[in-house]
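Structure in C-alpha cells, see below.
Removed from the display is one protein chain of the complex; every other protein chain stays in position.
Our next item is chain A:
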C-alpha cells in the first residue's frame, strides 16, 4: 500500500514536472489562443486518445471508403508530432500534406482548415506542444486497396480542393465574417453538413444542405425555413450550440460530440457570429413535397403507433416537453428528405448531450424490438407528415436497411 502511494506520488510529480518544462512561459498567450482554436476545430472529436483526455488518437473513423485511423497529435517524438516544425504543421493544415510530402486523407478536414491563417496554425501547434507527450503508436494504414494509395489524393485534391486562407467580405458585418470563418474554417461544419460526391468531395452546389455520414444524417443548416435553420432565431441557435438543447430539439449522435467538445466551450460572441452567418448566408433546399394525407393507411397506422409509443413523452400534438423531449411539430430534423436521422433514433434510441448548462442529457429508449419494419416506417411517415411537417413517406425497406446500420454500430 505504502509503496503504491509513493509510486503514485512520484508519477504525479514527474508528470507535473514534465508539464511545466513544456509550457514555455513566453508563449503562454499563444498557447492559450491555440487551445481555444482546438476547441473551435473540435480536434478532440476525432483525435481523442485511448485515455479519453489527450489527443493521442487511435480510434477508427468510419468513411465510405473504409476505416481511417486517427493519428496521435501529442508532441511525442516517435508516435506523435513532436518532431514537426511550424512549417510542417502549417503544410498539413493548409495543404493536407505530411512533412514527407505524402498526402493526408480529407477525413482530416484540411479542405476547411486551409481557410485558417498561418498565425492561427502556429498558435494551435504552440498549444499542442504545451501538452504532455503521450506515447501511442497508431497504425495509419487501415484503408483497403486502392484507397491506401495516398498519391490518389493528388488527383482528388485537383478535383475537390482549393487551398487558400479565408478572405473576409468587406460588404458584410464583422460578425458575419467571423461566423463565416468559424463555420467554413476551423469549425469545418461542411464536413458533415454538406453532401458528398461519389469520391467523397463536397458537392459545392449544395453547400451545407445536409449530408449522410456514419449512419446518421447531418441536416440542412442553410437559412431554409423548412429544412434548415431559417425558422430558428439567433438566440435559439446560440442556445442549441451552447447547451445542446432548445425547446425544439436536442443534439444527439455526432452533433452531441460537437456540442460537448466544441460549441459548448465557445464564447458567446463566436456562437452569435455563427448564428448570424448561418441565418444571413442564404437559404437552399429542395422544394417541399406535398404532405402525405392523414387518411393514408400508413398515416392511420403510424398515428396508432405514435399514440401508444411516442405520445407519452413527445405529446399527442407533437409539442414535446421543453428542455426534455424534443418537439416534433414543425421540426426540421424529422422532415429532412433522407429519413436516416428519425429512423436511427426510433430503432436505436438516442441520448442527447450533457453540457454544463443542461446536464440532464435526456435519453430515448430503443424501440427497434417493439416495432416491425412496416410499423417503424409508418410511425416515421406519420411524424414527418403531421403538425405542419411534410416529407416523403418512409418505406419498410428503408427501415430494414437502417436496422443493419444500427446493428453494426454500438453508438
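Quick notes
Quick note on the criterion: contacts are C-beta pairs under 8 Å (C-beta built on N, C-alpha and C of every residue); 3 or more make two chains touch, one makes a residue touch a chain; residues count from 1.
In the analysis below, contacts and distances are computed from a predicted model.
Hidden from the displayed complex is a chain whose UniProt protein name, among "Sigma-70 family RNA polymerase sigma factor", "Gluconate 2-dehydrogenase subunit 3 family protein", "Glutamate transport system permease protein" or "Cell division ATP-binding protein FtsE", is "Gluconate 2-dehydrogenase subunit 3 family protein". Contact with the chain not shown here comes from a single listed residue; of A:111, A:136, A:375 or A:398, that residue is A:375.
Only one of A:282, A:316 or A:388 touches the absent chain when the whole complex is considered: A:316.
Of the candidate positions A:99, A:201 or A:349, contact with the hidden chain is made by A:349. Counting the whole complex, the residues of chain A in touch with the unshown chain are 297-298, 300-301, 304-305, 308, 311-313, 316, 347-351, 354, 359-361, 363, 365-371, 374-375, 378, 406-407, 409-411.
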